[in-house]
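Yeah, one chain of the complex is gone here, protein chain that is, but the others are all in their spots.
Presenting chain A:
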Amino acid sequence: MNNLKDAHWFPLTSQGNIYSMTKLCSINGSNKVLVASLKRKIYSCEYHLMPNLHLRPLVKELLFTYIPSGAEIISIDAYNKSDSGDGFVIGITILKASTDTSVERYLNIYTEGAIDGEGDEGSSIEAIAQNCLMVELAYTPYHLYHTILPQQNAPNEVVWLLSGSDYKIHMIREDKSNHSYSESPIEKYFPELHDIQGIAIWINIYYYNNYNWRLTVIGCECGLVNVAITNVSELKICQSWKLRYDRPISNVSIFSLKNNIEKPRFLNSNNCKSFLNDQETKLNILVVNTNNAVVFMDVLNNGMDEDITLNGSETSDCILCSCIADINMDGQNEILLGTYGQEVLIFCFVNDTWELIIRKLFDAPVHSICYMDITHDGMKELIVLTQRGVHILQHNIVDVKDKWKKRYKKFLKENRI
């Protein structure tokens, strides 16, 4: 959007890739961004509110243990395993050429030790960085992804999915008894991810209908796109599609047009619970090949029939990444594409088609985009990882304030307060 203004920028000592940025979302609403660069340096970025109500960006290098010198970081991902506090689990895949012929590859998983009590929040991320569990890999890792493994009568477990150069997707799961992580056979849990016959560059899994169903999309290097609808409880693939493009698929994404943001509980005086209705949710799939981007609308009802090509997405070099975000705050998601041509293209859904509304130029090829609230104020910021550094862009405060005020008044009116 035009009202997005540079809030901060920090350089990277070496470039990253499309897997180099992840977010750390705390329960209390304070969020961080983790950015890895190829040559072992990992930075965290957050904002501190100063006493004079100014925001101060805080970028620090995190020293993760067990990343040997000479190793290169391929991908980074993180999740919060705790529902109540901060239980971050950070996964980093590294690659190290040990001799001329052999290459060592590892998945390092950093998590708080089971014995550790509640540490104070400031030091916890540093503590996590020192607590590493290693999984040696027999393949070159690609996309590191995490998803929920629904369980019948236990709390949902989060597992790692890692795509590899061996044309497989591997599931890596915590072995609590041994205090380690190990690979589990994927066909037992994710039959749709088994036997994909390609190197998956991007994986996206979306659970709906109260974790009873899931939609899975895999985009492969060879141009293959696998889409599957799976019944979770029976572990049965109900419907699946295979699409082939003649270009590598750099990104796939499942999204709905509307964001379901729960009304804050303290506003519901009359106790009518605003519930999420998944039946009405129309799921769309964005498939980004390096040349252009295609959206398949309402996949659950239409299958992969109703496709809309994003016009203009082919005009700015190879597309590397995408982000789904309601960046103009109209309640409807927009599609953001980051390109090698140093641009972020923003598409808006108007009149049943996706229209290019904004192109924004950056200083280097765009590797990753993320739209999140890093300033802790409810308004999200756009974070763009380019080849050279990380840009944080903030909405124009004055415009958003007006919007806020207008909607607040409308809310008061509707509730006759």
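Just so it is clear, contacts are C-beta pairs under 8 Å (C-beta built on N, C-alpha and C of every residue); 3 or more make two chains touch, one makes a residue touch a chain; residues count from 1.
Definition applied: contacts and distances are computed from a predicted model.
S.K.: What name does the UniProt record list for the absent chain among "Histone acetyltransferase ESA1", "RING-type E3 ubiquitin transferase", "Large ribosomal subunit protein uL24m" or "Integrin-alpha FG-GAP repeat-containing protein 2"?
M.R.: UniProt protein name of the non-displayed chain: "Integrin-alpha FG-GAP repeat-containing protein 2".
S.K.: Using the touch definition from the top, which of A:57, A:87, A:150 or A:223 touches the missing chain?
M.R.: Hidden-chain contact among the options goes to A:57.
S.K.: Looking at the full complex, which residue from A:126, A:183 or A:377 touches the chain that isn't shown here?
M.R.: A:377
S.K.: In the complete complex, which positions of chain A touch the hidden chain?
M.R.: Output for chain A: 5-11, 28-29, 47, 49, 53-57, 259-264, 266-267, 326, 329-332, 342, 361-363, 373, 375-380, 389, 391, 394-397, 400-401, 403-405, 407-412, 417.
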